[in-house]
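Structure provided below as structure tokens; questions to follow.
Complex shown without one protein chain; remaining protein chains in place.
Letters A and B mark the chains in the order given here, with residues in each chain numbered from 1 onward.
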Amino acid sequence: MAATERVADLRLEVAERPKTALFGLFVLGLGVDLLLKVLGVEVTVGSTTLVGGTLAASRLITLVWDGIVVGLGIGLAGIGLSMTYSILSFANFAHGDYITTGAFAGWAVAWLLAGLGSGVLDGNILYLLTVGFGPEGPSAADLSVNAVSNPLAVVAGLVVAVAATVAVSLVLDRLVFRPMRDQSGIAVLIASIGVALALRYLLVFVFGASNRGLTAGGPKLILAGVSGNVALATERSTIILASNGGVPSDAFYVELPGVDFGSYTAEILSVTSAEVTLVVTSLVLMVALHLTLQRTKLGKAMRAMADNQDLARVTGIPTERVVRATWVIGGGLAGASGFLMALEQGTLAYNLGWVLLLLIFAAVILGGIGSIYGAMVGGLLIGLTQSVSLVWIPSSFSTAAAFAIMILVLVIRPDGLFGGVTTA
Amino acid sequence: MSGSDPPTTDGSVRDRLRTELREGDAGLIAVVMGSIYVLFTIFAVLGPAQGVGGVVAALQAVTFWTALYAMLVLALNLHWGYAGLFNIGVAGFMAVGVYTFAAITAPTGGTPPGLGLPLWVGVVGGMLMAAIAGAVISLPALRLRADYLAIVTVAFSEIVRLSLLSTTFEQFTLFANVPFLPDIPLGSGAGRGINIPINPTIPVKSLYYTNPGNPASGSRTAVGEAVISAFGAAGVRETVVVSLTYTLVLIAFVGLFYWLLRRIGNSPFGRVLKAIREDELVANSLGKDTRLFKVKVFMVGCALMGLGGILWETQKGYTDPTATTFMPIQTFYIFIALMIGGAGSNTGSVLGGGLFASLLFLGPQYVSRIFSKYFVSGDPPTTFVAAVGPLGSLDPGPLFAYTLQNVSSLRFVLVGVVLILLMQYRPTGLLGHRKEVAASIDLFDREGPSDSDGPRPAADGGRPPDRSVPPEGGDRDE
Partner (left out) sequence: MSEDRPTAEAAEASGATASADGAAAERAPDGTEATSSEDAVRDGLDPADASLVVDDLAKSFGGIDAVDEVSFSVERGSLTGLIGPNGAGKSTTFNLITGVHEPDGGRVSFEGHDITGYRTAEIANEGLVRTFQIARELEEMTVLENLMLAPRNQSGEKLLNAVAPGLRGSVKAEERELREEVWETLELFEIDHLAREHAGNLSGGQRKLLELARALMVDPSMMLLDEPFAGVNPTLEEKLLDRVHELREAGLTFLLVEHDMDLIMEHCEHVIVMHQGQVLAEGPPAEIRSNERVIDAYLGEDV
């Protein structure tokens, strides 16, 4: 009885939103295909494969991890974009270049400190401060910046990245956006395109247009199956040696208790310190933001303005305090995201943020404009889409797949997942 | 080609011409371009010495880029200025036009191969594909609000570019598994790009050369000999002469685009577009199917962007997906040019194109070359570090030299600042405030019997009807 009612409700939902239902079916189909692939099952008709195939579990896990890493970075950056969109009512096309600004500022300091640590500071200060703009100077390998070997540089870089982007955001708001508070969202959007151009090419002027390497290698952590057990190591060679019986005494190797897979020996997942840094920092920042929003009065005011468009309309233009907080939080997180993404990629170019901007828009739209948690979730979903789509399509189209999702969302449900719903 | 009020038609031809030049748009464009020409002549003369040839080359370059931008800005004006459609995927539609053209005209044995069809087929095909791409995009996009439409069109533009870069389409066979249809090998060339030997410069070159595809292997035609030697005597290089001729072709196309847009705007169709731009609900309430209008105007604009793209890019004889032409930033330059001229005004579009191309795009390089010539000796520093270092000892020279050297980056900082100031102080640009009447005839000219009872008192106490408007000689000729 209850079941038939449920079915009737479901049929009503499907009838009301056929496009959403179709999309849901599509995603379900992909999930089924993924499962079959992992299990190694293949369903063929003649010589063409309908569903299934082969996919190593480790590959899937790696793809998921990559998706999470990139997704968190995008989500972190997306928070700021979502907030400006809802509180200041315009799409900030300069947001990508805020990210890049943070990255350059942070990495200038990181390199400086790393140079100090490696003793190559002399005569190279300006070189380090422009993050390697020039023919001569210490290389990324010399500096070896990563969280394990040079935590001070990384932390300092992160702090400076945040601070610099906050400063730039506030200055630009004062100069460009505040005089335009009463103009339409489209006019401000267009102005933000001008900001994007100006900012980007100033960075080119100072830091050069080349794509520079930031870090070289760095420690990683490997999760692998060794003779049926699950183990952690820092070198692939250790895994190989362990599976043959002998683990060198100075190598890091830990076997996790409990699981036993027979004689399964394969690398499951390898994570770099940069990736871990990004993931951990992003999560910490997001939690900190969550606490701020929930516990402080300002946080409550911001949530109210972001969630409730009607309230925002009734109370008029948001107070300067809320606006400032928007830029501080949004800009700061953008800067952090830029620094961390550059760390994770290992390279830095002037268009770092610009190439990410569309993906960030996709994340924000997917999550629902104005919803901070939506931005985080949207970021993760976009990252995962881009990454997991590699199972089916060539890598040159993975970004296109993420864009396609965004277009789909705009067509089916422009409010996104959490749009129009309270953020907390 | 005047604004809202038609020029008086009394007086001699010379008077009319003078009025037209003084008050009409042709005059405005002439004045602005003329000033630009004067400016660039000065640039060329002051800059690294290249004589008359240098001056001609400079003027040719300015006109070339003005024409290219004018075409694309007009096409974008159709979308944004006329219909209020915020399309910033222009580069994507240009790419569709260019690559379709390339695929159609490339020789069947080339790498990548094409269909080997004539030039005009390529042009038509390119425009058609761009229009179809526009139609496909309109399905999801046209009912979105402006900022979402912007994002979707940029996303589309990037999807096109990434697909062209992808090795998946580097070489493929059309209809490979389809029975009854022949297998057609095609390809995008992926990162390496595609050769475009048959392109719009060929007809131009065929005026001057017996072998337009490879001028060196043939000889000059009689016309070619005459023209090239004449210009050569004045110090103008041969390549500049050819470019000059191609530029004239471009100007003709600008005129075509302008004419087309005028026609569209000054018609019932244009009237509905205007209504849609301002208040779509009203247009719908009067029975106009706004979706259809938007799709049509979108497709036409995209076709024009495809054509503009072909004229812009294929004249290099080669293209690849990394060309700036296909990147979103190119769309932004076109958009900025439109904002400068004033969205909604065709003359503004042409002027915006000219001002952007000359003052913001080409100008800074010329200026920096002049300053370099007179104030900088030796090699400028190649890095910011090297430029800033000497500031410690109060030597601004290297920084100055570095700045001049890198004016190509700084000009876009200038472009960004110009856009910001524009949006803050004059969002309508130069001529966007103009309100042109959308009709194919002059609405104020009545043919019916006039009221001979004298002025009627106005219903709410306003002015009596204004009968002092002089009857115009005829309908405004479009």
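Here is the rule we go by: a residue touches a chain if its C-beta (ideal position, glycine included) is under 8 Å from a C-beta of that chain, and two chains touch if they have at least 3 such contacts.
For clarity, every value in this text was computed on a predicted model and none was experimentally measured.
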Which one touches the absent chain: B:281, B:391 or B:421? B:281
Sole contact to the chain not displayed, among B:192, B:220 or B:271: B:271
Which residues does subunit B use to touch the chain missing from this display? 143, 260, 263-264, 267-272, 274-275, 278-279, 281-290, 293, 296-297, 300, 435, 437-441, 443-444, 446-448, 451, 456, 458-460, 462-466, 475, 478
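In this text, only the chains that are shown with their structure count from here on.
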Centre-to-centre distance between subunit B and subunit A (centres being mean Cα positions), rounded to whole Å: 37
Along subunit A, where are the residues that touch subunit B in the complex? 90-91, 126-127, 129-130, 133-135, 176, 179-180, 183, 185-191, 193-202, 204-209, 358, 361-362, 365, 394, 396-397, 399-400, 403-404, 406-407, 410-411, 414
Going by the contact rule at the top, pick out the subunit B residues touching subunit A in the complex. 86, 140-141, 144, 146-148, 150-152, 154-156, 158-159, 162-163, 165-168, 329, 332, 335-336, 339, 382-386, 388-389, 406, 409-410, 412-413, 415-420, 422-424, 427
